[in-house]
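With one protein chain removed, the remaining protein chains of the complex are shown where they sit.
Each chain gets a letter, A and B, in the order it is written, and its residues are counted from 1.
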Amino acid sequence: MLKKLLKNRGFFIGFCLFSFFAFTALLAAIWTPYSYQEVFENSALLKPSAQFWLGTDDLGRDILSRLLIGSQLSLGIGILVGGISIVVGASLGVISGYFGGKVDQILVQIMNAIQALPSLLLALFVVAILGGGVLNTILSVTLVSIPLMYRMVRSAAIVESSKEYIVSARALGASDFRIIKSHIFPNCTTPILVQMAVCCSDAILNTAALGFLGLGIPAPYPEWGTMLSDSKTFIETAPQLMTMPGLCLLLLILSTQLMSDGLRDQLDPKLRGR
Amino acid sequence: MSILNKVLKLFFAFLFICLMSFTVIRLIPGDPVTNLIGERGASPERIEEMRKNLGMDKSIPEQFFIFTKNALQGDFGESIVSKQPITSEFKVLWPATFELALFAIIWSGIIGIVLGILAAVKRNSFWDYGAVSLSTIGFAMPIFWWALLVIFFFAVMLGLFPVSGRVGVEFEIPYHTGFYLIDSLFAEDKAAFFSVIKHMVLPAFVLGTVSLALIVRVTRSAFIDIQKEDYIRTARAKGLQPAQVIFKHIFKNALPQILTALGLAFGQLLTGAIMTETIFSWPGLGRWIIKSIEARDYPAVQAGVFYSMLIIIIVNFCTDELIKIVNPKLRGS
Partner (left out) sequence: MKILLISLAFIFSVTAYSAQNFIFCMEGSPSSFNPQIVTDGVSMNSSAQTVFNRLVEFKYGTTEIAPGLAESWTISKDKKTFTFKLRKNVQFHSNSLFTPTRTFNADDVVYTFKSQLDTKHPLTIPAANYEYFKAMELDQLIVDVKKIDDYTVAFILKRPEAPFLANLAMDFASIQSEEYAKSLVKSGKGLKTLETAPIGTGPFVFKSYQKDSTVRFKAFDNYFKGKPKIENLVFVIVTDSTVRLQKMKSGECHVMSEPQPQDLDQIKALKNVKLISTEGLNVSYVAFNTTKKPFDNLKVREAVSMAMNQKSYVDIIYRNQGTAAKNPIPPTMWSYNNSTTANSYDVEKAKKLLAEAGYPKGFETDLWTLPVSRPYLPNGKKLGELMQADLAKIGVKAKLVTFDWPTYLEKSKKGEHQMAQMGWTGDNGDPDNFMNVLLGCGAIQAGSNLARWCDKEFDGLLQKAKEDSNQGVRTGFYQKAQAIFNKQKPWYPIAHAKLNKVISDKVTGYKIDPFGHENFSNVDLK
């Protein structure tokens, strides 16, 4: 399947970009040029050089090292949130779509309530209520992404459960758990995969936005959004500071979106070219 | 759907947002009364007084009733930071955001629809690829970085536009409507009027790019779908002018989808406004919400939750109605 997918140009580009960031994140785990927190004396705001490949920031810290650690953070949060939304959002979606009835109604209402506000605004309010910090940031961006997954999976599950073979399986007395496990879930993989990429990109963007507003992942972590907001002060004296974190962010988000588009096209050919 | 139904629906929506903003303040760890007063000058007597005023000594349903009643009258208490009634702050703030969002949606709507149509009509051409890549990148673009880039090129390097603010600091525009463009005309202050326009260009441009991507994408795909429909083929076969087909038939049928997208885009703009206003120091709702969150100004946060939901519900309602007007087929569904 992957082979087929890679023939899709958008998916291919997205996959390459994503692999690149996955590589940098893994690389950062074992090697960075310097420690991301290390302050070099008399070397603030240096332009790229042999010693500092991407230059230094206003305190004299190596930008490349910070970007590398930053990729770990962004990617990590993206994948984590994608994962949690599968575990929570997709399970709830399947349950809701398969069983219907009261459970379904209540769940739909809850998700509606969560989605009544645009995602960033909701994430902001959650952070405002709980206070900042790594955990709370992840919590807030996760909360925001769960309904995205839920809705998609629920409608897929509804379609699936109304199919004849499921109805007859139920009539024959097969256990609900078995039906869900061996029929509903496998047939919902498409929307789940597509939505996971969407959740992932949303989470990355929202985390960066919170960081940019100074309410997200706190220092010392070199989160890209925070790096960008710090570079704002130097827009005149050192504009090179704002190029890399922004570009990385754009490319990473782009990669997840291209992958999600490609997945959808490939697995659901009706929508191709949309 | 009858009028009564609509009113009922709106009423429930209103109750819902009251419930949400009512709950928010109670989710914050600590005593809601102290949270609402903040740290400043909260003597025990004052706390008791507040508790009474807010009805916090009553049961939760009663409290909710009082809150809803106050909300209906637009009373959200005083801001902790500015000590002004929140409603009076909101009165000045929302026109700022609305003015900005309106300009953003106007330019992005026009350009987005035109680009989308071009891309759909000339499929696989330069226009198509351009529009698709533009919307793909637009979707992925973090708006705050985009804003910084725009500021860097147009304000810092070229010096064409001011870096931030809503009007030059030397102007004082008397309050009539809160919309500076209108108010400056009221004041017959030509210089102020142009200063307002000059300050508007960059933030409106940045904000509009968010919705542009969405509008291009939706317009394009709606057009492509409808082009495939039988009646369009028939119309073409009948020998109608391509332009006629596009505008008379396709556009009309694509309009509901485009309007839905515009409505959605407006919701997005609210999120975008938070970032844009913060970066451009635009004194609107978005920046106010951020400042209130930073300041732990809970009454303001509460009102912020309320107002932002209210705006979204109103916008959704209006788009639904509009769609029904342009497409009678959807009526009653």
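Note that in this section a residue touches a chain if its C-beta (ideal position, glycine included) is under 8 Å from a C-beta of that chain, and two chains touch if they have at least 3 such contacts.
Keep in mind the model is a prediction, meaning the values are calculated, not measured.
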| item | value |
| --- | --- |
| Omitted-chain contact residue, chosen from B:6, B:91, B:122 or B:190 | B:190 |
| Contact with the hidden chain (one of B:172, B:188 or B:230) | B:172 |
| Where the missing chain touches chain B, by residue | 38-43, 45-46, 81-84, 89, 92, 155-156, 159-160, 162-164, 168-170, 172, 190-191, 194-195, 197-198, 281, 283, 287, 291, 294-296 |
| Contact footprint on chain A, counting only the chain that is left out | 37-39, 41-42, 44-45, 58-60, 218-220, 230, 232-237 |
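One rule holds for everything that comes next: only the chains that are shown with their structure count from here on.
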| item | value |
| --- | --- |
| Distance between the centres, which are taken as Cα means, of chain B and chain A, whole angstrom | 24 |
| Residue numbers on chain B that touch chain A, as the complex places them | 16-17, 20, 24, 27-28, 136-137, 139-145, 148-149, 151-152, 156, 221, 224, 267-268, 270-271, 274-275, 278-279, 289-290, 293-294, 296, 301, 304-305, 308-309, 312-313 |
| Sites on chain A touched by chain B in the complex | 10, 113, 116-121, 124-125, 127-129, 201, 205, 208-209, 212-215, 225, 228-229, 231-232, 235-236, 239, 242, 245-246, 249-250, 253-254, 257-258, 261, 273-274 |
